[in-house]
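Written out below as structure tokens is the structure these notes cover.
The complex appears here minus one protein chain, its other protein chains still in place.
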Amino acid sequence: MVSRGRRRTWARTAGFYGLAALFMLPTVFVFYWMITLSVKPQVEATAFPPSFFRFSVTTAGYREVFTKYPFLLYTWNSLVVALGCTALGLAVGLPAAYSIARWRQRRLALTILVARIIPGISYLIPWYIFFRHLRLVDTHAALILTHLIVGLPIIIWVMIGFFEDVPPDLEDAALIDGCSYLGVFWRVALPLVRPGVVATGILSFVFSWNNFLFSVILAGRQTRTLPIAVFNMISYEEINWGTLAAAATMITLPVLVLALIVQRHIVTGLTFGAVKQ
Amino acid sequence: MRHAKHTASSSSLAGPRVSRRAVLRGGAAAVAGAATGPFVFTPARAQGFNWKRFQGKELYLILSKHPWVEVLEKNITEFESLSGMKIKWETLPEIQARQKLVVEMTSASGGVDGFFTSLHVEKKRFWKAGWYEPLNKYLRDATLTPADWDWDDIAGGAKSIITQKDGSISALPAFVDAVILFYRKDLYAQKGLKPPKTHSEWEAQAKQFHGPPALYGAVYRGLKNANATMFSNTQFAFGADFLTKDGKAALDTKESIAALDWYAGVLRKYGPPGVINFNWYECSASFMQGQAATYFDGINFANQFEDPAKSKIAGKVGYTVMPAGPSGAFSSLYGTGMAVSSQSRNKEAAYLLAQWATNKQNAARELLAGVGVARNSPWTDPEVKAKPKMPADWYQAYQDSLKIGRLGLPEIVGVTEYRDIIGVAIQKAIEGAPSAQVLAEAQKEFQDMLNKTEG
Partner (left out) sequence: MNGPAETTSGARAVVPAVGRARAPRRLGNWGHRNARWLFPAPAVLLVAAIIVYPIVYTVWMSLQDWFASSLTLPKFIGLANYRKILVGDPRFREAVVRTLYFTGLVIAGETVLGVAMALLFNREFWGRGLLRTLAILPMVATPVAIGLVFVMMYHPTLGVANYLVTLIGLAPFKWTYSSGTALYALAVVDIWQWTPLIMLIALAGLASLPQEPYEAARIDGATSLQAFWHITLPLLRPAIVVAVLFRAIDAIKTFDIIFIMTQGGPANSTETINILLFNQAFSYFNMGYASSMAVALFAVVMGASLILIKLRRTAAW
């Protein structure tokens, strides 16, 4: 009796983990494949049947990425733009979210969302004219401002939910004590929603880092960000898979690592506040 | 000239040795009114010409990725020290470069001074949009054009490519690309075969060599839009054309159907899997991996075949003119140039760079690197003769092809639309749809587009 029951439990557990592995395998495999391709010599990268575990390792792809292209400059550009976009987004987005949550400004929330709904392509030419006049084409500033369109709505929308959860009693007490709204926001509300700030900050960073479309037009030679650089490489490198995979790895790895470090928070942002940690 | 049949849209082109007078006669259809162009200018002594005239100015160029541009980029610093100007430029894949240019021009930014232009795509559209600065008067101006730039050295075909129908010259010619056939001479020798003279011979050989997955009989472009430039060669060989004499769409003729049957059929039967998405770089990659026995494309893409670091078939490639079809042998020609933006604030300085980039010395450098040129003199350049990068049959095939050259795309505004329309038809045919049916659809779309844009 006991042993049969235990065996059944074992079988169920094994079945569960088997199924779990089956579901998660594709996720893992794509990244595994990207990374292994990036360290394979060209002959093995395009070998068929492909080798999964036994292959020689070379850094040729990475060396090529860094010597043939100003990849460090591209990385720097991506970093500056993503950080700038996040800092600016938080600076203006947090007070806005607080206000929307506190005074129930639904209309305002909707208006902000419109920015995200407009098809990105229709921005390109008007933006170009606009930033031309401001002499901002091929500057980090233009990229930061445009990436805000992607980052800011997320910051605001996720943070609304967090600010709504701040107990009103706390705020009222502070107000009665003579605190201004700014004081309440800064000293009462903000410390309580810190997890949300981290989550949305990371998200805004990631989406800016990943943005492809806007930088195509507005970035120039000096400000080109990683996704554009990698996209342009596709036709330069023909089917030089090792190099392409190395470039793909270089651009993805920073966000993956970042996501791993703060995974707890990032889920909140990704699910648009639907899942709070 | 050589071919009785030619229309305004696809005039046959003179070989590189044709005289100035012959160009005027032969290209008359395409170059109507060109007499007022720089053809009448008499090269003055380089009086007043001064490289340093625009010293201290800064130029911004948009270039697209191409072997010709790669050679140019290596020498730009030389121009900077020669002229005392500062050159900034961006090199992007062709599609992105065009997209960037459109945005620049649409916003009337004046930020671009010069650009590399694919005339086979952009000629009429950019001209109609007023983006090309007409260069006629610059060419006549001896203070801007030194005598040794030498208009008469430009190949006849190239002259008509850069000249609009109103006689204005839109760009200085960079190169003329001719479509030729590449074949694996080692494999041909093994089987005791000679390179094909006709399309049917070619198909039979493709069948003979076809032994997947190690070797495929033939590879050439299947990707939408890109395939249009190669298909025109088959169209010509089978007696088809893009347009009728009075400028109407002519895609559903029986010649066209026969051409598509051949183009799509051979690719379907003897091409590598996935060829439907192959652009020139996938095709050349597959050829350089030794996976295909024959391949046809623009001659300029061949310069990497002989590079052992990239190619498994260096030294094993034969180069020859395109095989003939029922209507003869042709080579589709494509021309590019260096243009000056009409919105530039430094037009003369930009022109100075364009004429330097296309002068005799730079043309010789291009040819040395295995890239085709738009001039006659480099072929006799002692340095080119002394250390040719490409095998002798490459040079021979190039010169022979220019003689049988025809513009590989219609000279209309909507070239990209045309390429997409015919490109989709070709892809559908490769997937097995009947040629007659897909061409009937293409015909309708093409005519609709012509009605809209050519009025």
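Order as written gives the chain letters A and B; numbering starts at 1 within each chain.
FYI, contacts are C-beta pairs under 8 Å (C-beta built on N, C-alpha and C of every residue); 3 or more make two chains touch, one makes a residue touch a chain.
Because the structure is a prediction, the values reported are computed rather than measured.
Peer 1: Check each of B:72, B:85, B:105 or B:139 against the chain that is not shown and name the one that touches it.
Peer 2: Going through B:72, B:85, B:105 or B:139 one by one, B:105 is the residue touching the chain not shown.
Peer 1: In the complete assembly, which of B:303, B:343 or B:401 touches the absent chain?
Peer 2: B:343
Peer 1: By the contact criterion defined above, which parts of chain B meet the unshown chain? Give residue numbers in ascending order.
Peer 2: Those residues of chain B that touch the unshown chain are 95, 98-99, 102-103, 105-106, 108, 125, 128-131, 213, 222-224, 272-274, 276-277, 342-343, 413-414, 416-417, 420, 424, 427-428, 431, 453.
Peer 1: Go through chain A and note every residue touching the omitted chain.
Peer 2: These residues touch the chain not displayed: 16, 19-20, 23-24, 26-28, 30-31, 33-34, 37, 46-50, 88, 91-93, 95-96, 98-100, 102-103, 105, 108, 110-127, 129-130, 145-146, 148-149, 152, 156, 170, 173-174, 177-183, 185-188, 191-192, 206, 209-210, 212-213, 226-227, 230-231, 234, 239, 241, 244-245, 247-249, 251-252, 255-256, 258-260, 263, 266-267, 270-272, 274-276.
The definition used in the following text is that only the chains that are shown with their structure count from here on.
Peer 1: What whole-number Å value describes the gap between the mean CA coordinates of chain A and chain B?
Peer 2: The separation of the two C-alpha centroids amounts to 42 Å.
Peer 1: Spell out the residues on chain B that touch chain A in their complex, using ranges where they run on.
Peer 2: These residues of chain B touch chain A: 65, 88-90, 92-93, 96, 99-100, 103-104, 106-107, 109, 111, 279, 281-282, 284-285, 289.
Peer 1: What residues of chain A sit close enough to touch chain B in their complex?
Peer 2: Counting only chain A, the residues touching chain B are 46, 124-125, 128-129, 132, 137, 216-217, 220-221, 232, 234-236, 238-239.
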